[in-house]
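The other protein chains are all here in position, but one chain of the complex has been omitted.
All chains are identified by letter, namely A, B, C, D and E, in their written order; residue positions are counted from 1 within each chain.
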Amino acid sequence: MMNKVVIEYYNGKEKALDDIYANKAQVLLEALPYIKQYFNEIVVVKLGGAIMEDYKSLMKVLDDLILMKYVGIKVIAVHGGGKQITKLMEEKNIKVEFCDGMRVTNNEAIDIVKMVLLGEINSKIVSLLNKHGKIAVGISGNDANFVICRKKTYKKDGKEIDLGYVGEIVDINKDFLLKILNSDYLPVIATLGSDSKGNIYNVNADTFACDIASKFSAKKMVLLTDVDGIKVTEKTKEKLVSRISAKGCNELIKNKDISKGMIPKVNACISALKNGVERAHILNGNSEHSILIEIFTDKGIGTMIVDDN
Amino acid sequence: MMNKVVIEYYNGKEKALDDIYANKAQVLLEALPYIKQYFNEIVVVKLGGAIMEDYKSLMKVLDDLILMKYVGIKVIAVHGGGKQITKLMEEKNIKVEFCDGMRVTNNEAIDIVKMVLLGEINSKIVSLLNKHGKIAVGISGNDANFVICRKKTYKKDGKEIDLGYVGEIVDINKDFLLKILNSDYLPVIATLGSDSKGNIYNVNADTFACDIASKFSAKKMVLLTDVDGIKVTEKTKEKLVSRISAKGCNELIKNKDISKGMIPKVNACISALKNGVERAHILNGNSEHSILIEIFTDKGIGTMIVDDN
Amino acid sequence: MMNKVVIEYYNGKEKALDDIYANKAQVLLEALPYIKQYFNEIVVVKLGGAIMEDYKSLMKVLDDLILMKYVGIKVIAVHGGGKQITKLMEEKNIKVEFCDGMRVTNNEAIDIVKMVLLGEINSKIVSLLNKHGKIAVGISGNDANFVICRKKTYKKDGKEIDLGYVGEIVDINKDFLLKILNSDYLPVIATLGSDSKGNIYNVNADTFACDIASKFSAKKMVLLTDVDGIKVTEKTKEKLVSRISAKGCNELIKNKDISKGMIPKVNACISALKNGVERAHILNGNSEHSILIEIFTDKGIGTMIVDDN
Amino acid sequence: MMNKVVIEYYNGKEKALDDIYANKAQVLLEALPYIKQYFNEIVVVKLGGAIMEDYKSLMKVLDDLILMKYVGIKVIAVHGGGKQITKLMEEKNIKVEFCDGMRVTNNEAIDIVKMVLLGEINSKIVSLLNKHGKIAVGISGNDANFVICRKKTYKKDGKEIDLGYVGEIVDINKDFLLKILNSDYLPVIATLGSDSKGNIYNVNADTFACDIASKFSAKKMVLLTDVDGIKVTEKTKEKLVSRISAKGCNELIKNKDISKGMIPKVNACISALKNGVERAHILNGNSEHSILIEIFTDKGIGTMIVDDN
Amino acid sequence: MMNKVVIEYYNGKEKALDDIYANKAQVLLEALPYIKQYFNEIVVVKLGGAIMEDYKSLMKVLDDLILMKYVGIKVIAVHGGGKQITKLMEEKNIKVEFCDGMRVTNNEAIDIVKMVLLGEINSKIVSLLNKHGKIAVGISGNDANFVICRKKTYKKDGKEIDLGYVGEIVDINKDFLLKILNSDYLPVIATLGSDSKGNIYNVNADTFACDIASKFSAKKMVLLTDVDGIKVTEKTKEKLVSRISAKGCNELIKNKDISKGMIPKVNACISALKNGVERAHILNGNSEHSILIEIFTDKGIGTMIVDDN
Partner (left out) sequence: MMNKVVIEYYNGKEKALDDIYANKAQVLLEALPYIKQYFNEIVVVKLGGAIMEDYKSLMKVLDDLILMKYVGIKVIAVHGGGKQITKLMEEKNIKVEFCDGMRVTNNEAIDIVKMVLLGEINSKIVSLLNKHGKIAVGISGNDANFVICRKKTYKKDGKEIDLGYVGEIVDINKDFLLKILNSDYLPVIATLGSDSKGNIYNVNADTFACDIASKFSAKKMVLLTDVDGIKVTEKTKEKLVSRISAKGCNELIKNKDISKGMIPKVNACISALKNGVERAHILNGNSEHSILIEIFTDKGIGTMIVDDN
């Protein structure tokens, strides 16, 4: 008849397909209460170094962040890059040295840290996010001096250890980051900071995320790691703790149920809660869409740490 | 052990449940390209009178509008209320008279129109939306004189018919509505307008939606009705037209394939397309979540009318 | 001579006419101190139901409001519509029931209330004001959930009475109304409110005006009624009280000099004064231009209630 | 009875007084259409030197300007001060010289001009206006270089005459004055200007007012003088021309009906009309409230000059 | 070869010239720490009457102010004009009378004060600054009623002396001046003020500068005079005090080392320091570029008065 009309048979047989689409719409609607809850709220997500190494996991995590941004959440991504730093140091034959889990960071090492964090990881995350449009802006903590640090002092067995350019955050300039957020960009922050003399420091990424979340009174802080959360062993059976109070965490630490690598993460969570962050989570970044499930469904996933009250 | 710790068995047996949640996250992500496409865009939705009568359908449609608002779409809802007006007129023993589908609207009738549109329907839609928060603002076309009308002139068989207070829109004050939209409220508009002498007119809701969509260069105009779209009969079989050009519509009208009640809807769509609206849709408001499916999935639903080019 | 020159005799004989115009200019100047005093100040005017019924009085009152707006006063109009509600209920054969002056408002009744307030009265006031330009915007207390209510609890003789959808205001969202005022529109507010479940309540108009005036620290609240103010009888002679303190009012109530219908009005005034409103007035809306005389001249009119100090 | 209640007899005998106040309210309302017409519009008023000398007239004119400001008119006052300049020059034994009505302004003279305009007249007008609050800001045309001039060239009998520091306006910086107006101050401008070398020039006040009115597309320009307007003599009878076109003016000039001193005023009016000013008026500043009568009543007063079309 | 190429010999012989330019660049860089220190800070400079009389000195001082403005300092200039006032009074045969250094200012005198300050000095400074562009705006303290005064009461030998229109500042309207500063203009302020009755007062320029500096928490207040600073005599040798505390000043005053004319200047400095101004200076305006040297180099010049702590 007329060439531009497309006609489809209409006989009710497509019910099955219709149901699929109706279900999809239904899922979107089920997310609505969660969307409302997080609308215009700040969520800080720390991307653990392990995720960087698994391209497929990373892509999925970044998709999650973009969705969060589009439904109105002000997402701040924070990343470190320990494994990649070690790798490049080894390539360059620089001695890799740790002290109680903290990298001893001399002149040569801090140069490698900057190279890896800014030139490799930050740049990669920003590029991947920006495939979807004008979304992300890469930031170093020393841009506009927005993260002010001091050299971390550390004592072991009563003796002071020189960790080199390992920093503690002493102040955060909210204005700079707010300008980025209010311009509707998703900031991706490398965990560097500077002091007034222009020294650059590497900061532990969990602590960095905690300090940012605290300063901005984030609704939620999520530490994306490569484990499912806090686990305890009861009668030879390993169990995941899905919800625990700060006080409970301290008991588990005392009982040595919380193991070495998990301690700084748990402490960062407790500190964030004390500073006004509503909820802190330890999630497995390799579990598909763990953040989305945590935020947009009623399923508890990973470990949620809550204030004592 | 310690009373605030909640422990769940972690043995991998919850795979099935996990999958359900992962699927939900997946659906959200599938919607992402559509969310991006409509982010900050204006979509005008005309709620047909039939939907008002079916509380369950209405609730679902309103849920859809709220979701659209939360994922960044600037939704403008437009409603008439023909059936309810007729009902109240009959209750009050006022003569109900139509001419070619247009209600002859004398002094008594326009008072009933205002009562029903503002006092019954508009108020009801706003209340239902606002159960979800500070979402909607009810608006009449004569607030701030924002819809300027003139008396519609109508000729039948060469003779001028006096339709009374039936209006044609001659101008729309964009500023007022923009202030509402930019304050992040969802305007719910009753299809009234006024002239410079303060006369109030009733305007056909399809035309009203079309004029608003045109003035604001809406991305999409959706006419929610109680039929599935344009249908044609081929060899005794009724088929739904899922996609048709403006030119195609005109041929169908000429061939009388498009029936009486559908003609003004189709013409409103064609006029909107000519005035810069990207897509016009005729959907069945009683099909569950038809708008969401249309906007957030790749399924074509109802009839989409597109520009000739 | 030349055709476009209009020439008038100038012989000093028009002195009488000149004086009339000079007097007019003089009156404008006499109003100047009052204009300065109210410049940019908020004045809340409650339009009593009786005024709605007398078209001529209403028009004059609305002229007064427009003048106030143009000389820089931020006017907020509040209206109820008791008489019209009763009338429509009777027409629809719905039982009209009062308890101590408060309308028992069941499901059917609240629908009538909405119809009358929004569809009849609010719409009418807005149309009449907008004959003069883009002046007024009609608002319901449940637009943007800006007036939050709860069900009014009421006890009589120790027994709780169910008044139905009669509400008490628990909160007012200042932002929404400020946006309307700062966009230079005159808001006309119907005395409805909503609770978090989406129930709509009817609120006593005097109380509503008082709560709005209190929330916005209005300079003045005016209750336009159909009586001249508070009257007392001394030795068989009826006298108008032109100025009285809150304390004085309470004595008059105790002495039963202030009669039943006047009590809620006087109480609304006293409450507004306690909450920071500077002056409260009870005026007769049928006295020509009583508001203008009150605001722009040095004549006290009606009853002014002042703070005890 | 109770000490704080003030009671007035209420016996209807005060009708006469009531009528007076109702009349006052009525006058305010009669002004409303005019208030609406000039709301937010710019009106430039040139205060002639003669008014400065009559304190009572000046006070009344300034009251008029303040009222205009309060009812929403953006008033710009412009003043010269020829008589006062001559007076001070004579006091200081400086030779006073004119050429075709223009003051020959050498070094000594321009210093006197500045002293009188800024130090005497401008300061006096600002002080008198500011008795009523934070109303006026005194401005010289060379503040922020906002009026750029060049030396006026003048030929007489084919010979170039050196008028000294008499200037012609070549440009006006709108921004500076707009900032003053938008901060809600009434600018009082002395008719000085400067060139790029920092020379200060005196500008004819009628021309200055015309150029300001033209640059700002004023709604109205009013030249307040000490005569009632343009007068013509018909059969020995002197008549006032109340309304005349630009073309008509030119004929009257040709016929020498418009006399020497009036010519520059009329030309300034014609030039303003050509440049988009809607109406130009020549009024007698000594007639009580002539501006108010002109703007807020329907009485034509003085001479109104209108565009030819 | 080709006509548009300009070629210079390049043989290293221009070393001497190169050094000169490199030195200039070096000087700019040496100023950098000072530029940073004063960036966006307010500096109030009082121009003493003596500078007005020496055109060459004045020009240099104004160049200094312009440079300060361009490198980001918010400069406020304040000037009096005692000598010029006396001169004009004498010319006009008005009796010049002082009481303890304060001019007795009757009706005639205040008119002369306004003439000289606004019409002569303010206008001159503004013109000279504006040779360099849209830089300065002349302001009188009674513009927008921004400096509110009261009549100064003064007692001598227990008897009240009537000083006439000599004022004390009781309030300063920050908004008006901030609007000028934020529009990037350099305000030049004549030391007049007004009371609520519209009386104009002359204010001591040192006190005026002090009150402005205090109200705006200026970084620095500079009193430009015609002496080098506070001097003391030790063993017949006159010495300049380059730095002194407020307490030290008081001792010097007690010891009569600080002489009559210097006392009000020193007291203005002490008062400014008490009110939050960081540094107060007394400099010789006739020393070339004394302000620039004080602000942009490490050389102390004149006398700096500092807080006791």
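We adopt the following convention: a contact is a pair of C-beta atoms (placed from the backbone, for glycine too) under 8 Å apart; a residue touches a chain by one contact, two chains touch by 3 or more.
Since this is a predicted model, take the numbers as computed values, not measurements.
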| item | value |
| --- | --- |
| Option from A:N122, A:T191, A:S245 or A:T303 whose C-beta touches the chain left out | A:N122 |
| Hidden partner chain, touching residue among E:N106, E:S183 or E:S242 | E:S242 |
| Chain not shown: contacting residue from E:K56, E:K159, E:K197 or E:K299 | E:K299 |
| Chain not shown, touching residues in chain A | 91-92, 111, 114-120, 122-123, 126-128, 130-131, 133-138, 140, 142-146, 173, 176, 179, 183, 185, 192, 194, 196-198, 200 |
| Hidden partner interface residues of chain E, rising order | 1-2, 4-11, 17, 21-32, 35-36, 39, 63-64, 66-67, 70-72, 132-133, 228, 231-232, 234, 237-245, 247-248, 251-252, 288-289, 292-293, 296-297, 299, 301, 308 |
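Note that only the chains that are shown with their structure count from here on.
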| item | value |
| --- | --- |
| Selected from C-D, B-C or A-B, interface repeating D-E by over half of its contact pairs | B-C |
| Averaged-CA centre spacing for the pair chain E and chain B, given as whole angstrom | 68 |
| Centroid distance [mean C-alpha coordinates] between chain E and chain A, Å | 56 |
| For chain B, residues contacting two or more additional chains | 133 |
